[in-house]
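Only one protein chain is missing from this complex, and each of the others stays in its spot.
Let's turn to chain A:
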Amino acid sequence: MKIVVLVKEVPDTYGERKLDLETGLADRDAGDRVLDEIGERAVELAVTLAEHIPGTEVVLLSAGPVTVPASLRKGLAIGASSAVHVLDDRMQGADLTLTAQVLAGAVQRIGFDLVIAGDVSTDGTGGVIPSMVAELLGVASATNLAEVELDDGQLRGERLSDAGVTRLSVALPAVISVTERLPEARFPSFKGIVAAKKKPLDVLTLGEIGVDPDAQMPRSIMVAVAQKPARAAGVTIVDSGDGGTRIAEFLVENRLV
């Protein structure tokens, strides 16, 4: 069986994240770039499934700039078998549709039984890529899974939404996305880190995938970007026995109660 895991390099949410006010693009030099945590959980699930199903190959897939291989090596250290990096300048500023076309095209080329992604990235926060990729691949999707079991080509899971919990069953091939209810990624072992350096990491261009970003189809474009002024700290007091009363007074003064 072949599992493709969609992973994404994102600005570290522990640091300051900046948008370039000229281009509207993420300023990649502003902070550290890391593998999105939810993507790590997706890798962990894939590696765990592979441990239980002999002959399973786990391929990482990411589209992004030249810094992406560092994130991919981390995923390989967790236990994935190989990685594919889609690297093409023409993806700069890509909208969701182009991103989905590129990922679906690359998945098609790699071959797959199961595609696993995180539910929502911490930078784009769209949460739409898994279902877009499923639609373009023409396969079923099961998103926001908090529990996954795979048995003989049939995947069952529990899907979380605001409305409630849905128990689902889906026959492979399929695309799924996972929530942070699934286990955190294991800490890569020293052996895993060393092995990761020798695992195959292939680079693909849009031409090789067969996606033309200049095709005459409508795109989503950013037309304005502005930075909000940073929030200034107000008053902080140390409680000397009247802290609760002081908050009540503050709320009354500001007509908040």
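Worth pointing out:
By our rule, a residue touches a chain if its C-beta (ideal position, glycine included) is under 8 Å from a C-beta of that chain, and two chains touch if they have at least 3 such contacts; residues count from 1.
Just so we're on the same page, contacts and distances are computed from a predicted model.
The complex includes a chain that is not drawn, and of the options "Response regulator", "Nitrate ABC transporter permease", "Electron transfer flavoprotein subunit alpha/FixB family protein" or "3-oxoacyl-[acyl-carrier-protein] synthase 2" the UniProt name matching it is "Electron transfer flavoprotein subunit alpha/FixB family protein".
Of the options A:A70, A:V194 or A:M222, the residue whose C-beta touches the omitted chain is A:M222.
Only one of the listed residues, A:P183, A:P200 or A:G243, touches the absent chain: A:G243. By the touch criterion stated above, the residues of chain A touching the omitted chain are 13-14, 17, 19, 24, 38, 95-97, 100, 120, 122-136, 138-144, 156, 159-170, 174, 180-181, 217-228, 230-231, 233-239, 242-252, 254, 256-257.
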